[in-house]
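This structure is in structure tokens; I'll ask about it shortly.
The complex is shown incomplete by one protein chain, all other protein chains being positioned as in the whole.
The first chain written gets the first letter, and so on, giving A, B and C; residue counts start at 1 in each chain.
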Amino acid sequence: MAGNTFGILFRVTTYGESHGNGVGVVIDGVKPNIKISEEEIQKELNHRRPGQSKLVSSRQESDKVEIVSGVFRGKTLGTPVCLMVRNADTRPEDYDNLRNVFRPGHADFTYYMKYGIYDYRGGGRASGRETVGRVAAGAIAKKILLENKIRIFAYTKSIGDITAKSIDYRQIEKNPMRCPDNRAAREMEKILRRVKSGGDSIGGIVEAVVKNCPPGFGEPVFDKLEADLAKALMSIPAVHGFEIGSGFSAAKMLGSEHNDELFREKRNKKIHMKTNNAGGILGGISTGDDIVLRIAVKPTSSIHMRQITVDRAGKKREIVIDGRHDPCICPRVVPVAEAMIALVLVDHMMRFQSIKKVR
Amino acid sequence: MAGNTFGILFRVTTYGESHGNGVGVVIDGVKPNIKISEEEIQKELNHRRPGQSKLVSSRQESDKVEIVSGVFRGKTLGTPVCLMVRNADTRPEDYDNLRNVFRPGHADFTYYMKYGIYDYRGGGRASGRETVGRVAAGAIAKKILLENKIRIFAYTKSIGDITAKSIDYRQIEKNPMRCPDNRAAREMEKILRRVKSGGDSIGGIVEAVVKNCPPGFGEPVFDKLEADLAKALMSIPAVHGFEIGSGFSAAKMLGSEHNDELFREKRNKKIHMKTNNAGGILGGISTGDDIVLRIAVKPTSSIHMRQITVDRAGKKREIVIDGRHDPCICPRVVPVAEAMIALVLVDHMMRFQSIKKVR
Amino acid sequence: MAGNTFGILFRVTTYGESHGNGVGVVIDGVKPNIKISEEEIQKELNHRRPGQSKLVSSRQESDKVEIVSGVFRGKTLGTPVCLMVRNADTRPEDYDNLRNVFRPGHADFTYYMKYGIYDYRGGGRASGRETVGRVAAGAIAKKILLENKIRIFAYTKSIGDITAKSIDYRQIEKNPMRCPDNRAAREMEKILRRVKSGGDSIGGIVEAVVKNCPPGFGEPVFDKLEADLAKALMSIPAVHGFEIGSGFSAAKMLGSEHNDELFREKRNKKIHMKTNNAGGILGGISTGDDIVLRIAVKPTSSIHMRQITVDRAGKKREIVIDGRHDPCICPRVVPVAEAMIALVLVDHMMRFQSIKKVR
Partner (left out) sequence: MAGNTFGILFRVTTYGESHGNGVGVVIDGVKPNIKISEEEIQKELNHRRPGQSKLVSSRQESDKVEIVSGVFRGKTLGTPVCLMVRNADTRPEDYDNLRNVFRPGHADFTYYMKYGIYDYRGGGRASGRETVGRVAAGAIAKKILLENKIRIFAYTKSIGDITAKSIDYRQIEKNPMRCPDNRAAREMEKILRRVKSGGDSIGGIVEAVVKNCPPGFGEPVFDKLEADLAKALMSIPAVHGFEIGSGFSAAKMLGSEHNDELFREKRNKKIHMKTNNAGGILGGISTGDDIVLRIAVKPTSSIHMRQITVDRAGKKREIVIDGRHDPCICPRVVPVAEAMIALVLVDHMMRFQSIKKVR
């Protein structure tokens, strides 16, 4: 029990089901005197929201965020920041025919086995809608990181067989795929149209790069930076794999290829790596180079095709899932991945700071 | 700070540097009245120990474990179990020439940046030797799991381009590669001999399967079972990637391929999946099917080849690392992976049990 | 930072300032399938609410609770239960003249020193209003305890020099003092009237008894039951002391007087203590006897008398605090104390249960 809190010093607790009264988050450990407005958080949430193109779910979530606590006259108080988004545009009747059926690929079955009860409407707590709280908290985390010049860029790296060939961060928000390569994005869109028309869905890879993270973040031997990032990202619905730097390709490499040569930059006398197979982390601690990671996203579980499954009584059932669903959720995972990375980094920044002198 | 504890209810804290007085672990949350002996733990440690073949490091660690506390007349007391292994056969002089140099691929640089000090002898805390404590704790965790019929099998799935084609658990301990396919194991050995003779090293993949885990383990939305497994395994030195079930291959799959069809077994009326792309976990909770995961292991960082790097002063240095090192650490990662998986499962088993009636 | 969460398995996070948008709590770890309604929680909150007699603060808090998440068709889901109470009837203008002044006995000064900012309206986060979330969470905790036949009775034991002479639980809710001795209650009321008419306030003692707690709750050596109870109760605003069983009187006792003689009850063969100086806890673990504890409550800090203090600039200021304040807060501390005790007990019940067999 009690798995809905993340972080030690920057501690985030999310709440809410897809079709209940609302979803949100309490963030404990936000430092005082940061300027923050509902508009800023809303902007991040809009980023996450479906309904942004024909290729993503057309549910019109208004996702209007309210700052319930922790902010006074536009500034954080150092007390818990509670953010809430009311659920609207819920169409529970979409789910009525599924109330006793375990949808393949969904958590209906496991929630039922664990709790003996679940809110079948839209996945309840297991819905992607739960990530609203993560993204809202991430908005504040990003702001704190930005004060320290740390920036995170996540993007769709590949969908099916199509992979971005170039990485231009400015292109990410210029296409509905959130792909840093507009040309590849157009290919991805073609694939998605085809997949969607067949009622099917498809998987992909999201990559993220953290710029300007100083050396020293990460707490060996269990709370290593890559370990906490892995946990953070693997906790996002539909994520099936995580890798840092060279990742799974390291399994085929020689040590002489993989080891990153260290050198001192003339400019600022800082030590860096010539290559970055480490992905910006060595021994669980950030090196000061870019942190580079990737996650594998499985194809959307809700597909508009005939599927065989069982109901609560164990009886065989044939179902077709209606409702509005993205053929590929990578574009929507992007802001959630950024948020989760931001939560990890702020928490580790604070842990690192804790050994500085108090006076 | 304070990243050396893992788990909530079965809580493991490791301590010790490679060339200090000793390494070990305190395990808090071991249930009382379990029979446990130094011999049993020793057996697991021997499993981890190097020097088992010419292809793994020839350091003769005696690794004699002592139960310092928590066990009375052969049974656990429910109090913290402290296990300690004295360091012996240390040859710190091997490291004298490296005391100011940051070895590529190692944590020397990041430890120095974070702490301003590090024990350069054998990697200190960042050494693989730190995993002694994990394996010792894992021995107890496995015993508790076995009471509940839960078993873990980890093995070397691939090294470089060679991959096990068949999975026969009985073969794992029959070859020094810990590969479940003896034929592939012989190919792997050939590769390793070649790599070693060139002073180089190579990466690989370790796979693990958990048999007989009941449905219900895992605590959404952050302490999902796959998230905690990812953290546990990514915290092992040299691990660069983690995947569950279909893993990164999900990125190229269609939903209609990926969704696992549910059915009820005639025999015991239990619900299972026909395929297991989920890897035994849906929505962060175990399904009752096999849990299947893989980790990518980077090539050993210590290679007997000329490498360029810098020293503490930032001065360019050319080094060749002496000492005894494995050309591929997959066979040694295998017992550590099993231990970490066991720690996660016991902890989650206890969390799941916590909602049962007390009387 | 991040001090707003309490508990390990039954984990409570409160949020909200006195005069912000709302106050509330997220409870993570509520077991599934418990019936719970807004009415039940409301009932506990009404218990806490001021304005119940002329002798307690006359602020008309409507305190209408909303279950935002975690409950589906009247039953808990096992997911986080978010409860919220909107702030109404706020009269921030009462505090305008105090915005730069540190009120004696209040947390204005320390919040300012720690955070550099605080919501001066009604004490902000340091207000007694923060306990709304505690009491709301306690309502659920009590319900879970009651399933296990565990009941908690807290009451005003003394105010100033007046002490309850008899303990009749049925009288507690029959007088505004929440005193188990109606006769003493009338004396207390007299004192309060006198104190209030002088613009002053007075302290008191709240006692609590837990009936039917089974042996075995409490986790030595740090999370001893009395230690966690002490923390829980000392975290309530205005509490200055905690004692268990014999408490401070133990300091004058002999071992031969203090040691409780053990005996076996004929009736049920259970072992109990003849006396209960232990207060129901030995070595950090519940004995199965009544748990008995007491807390010292300081006089209300807000008094309607001339006081000398300083403002933010350090300048000497003379102030008189207006507004509605209880002359003694013991009656209002009673439900908060019960709630905090309930949180501790449920959490420890779950920790104790975690070592039971899963199947």
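Remarks
As a convention for this text, contacts are C-beta pairs under 8 Å (C-beta built on N, C-alpha and C of every residue); 3 or more make two chains touch, one makes a residue touch a chain.
Please read these numbers as outputs of a predicted model, since none were measured by experiment.
Note that of B:78, B:176 or B:199, the residue touching the chain absent from this view is B:78. Listed here are the chain B residues that touch the chain not shown: 1-5, 7-11, 13-17, 20-24, 26, 28-29, 31-33, 66-72, 75-82, 84, 114-119, 124-125, 350. Although one chain is not displayed, its contacts with chain C can still be listed: residues 1-6, 14, 102, 104-107, 109-111, 113-114, 125-126, 130, 158-161, 195, 200-205, 215-216, 218-224, 226-235, 237, 240-264, 269, 271, 277-279, 281-288, 296-303, 305, 307-310, 314-316, 351-352, 354-355. As for the chain not pictured, it touches chain A at residues 8-9, 31-32, 78-79, 148, 214, 220, 349-359.
Assume only the chains that are shown with their structure count from here on.
Averaged C-alpha coordinates put the centre of chain A at 38 Å from the centre of chain C.
Chain A and chain B have CA centres that are 26 Å apart. Per-chain CA centroids place chain B at a distance of 45 Å from chain C. Across the assembly, chain C contributes residues 8-9, 31-32, 78-79, 350 that each touch 2 or more other chains.
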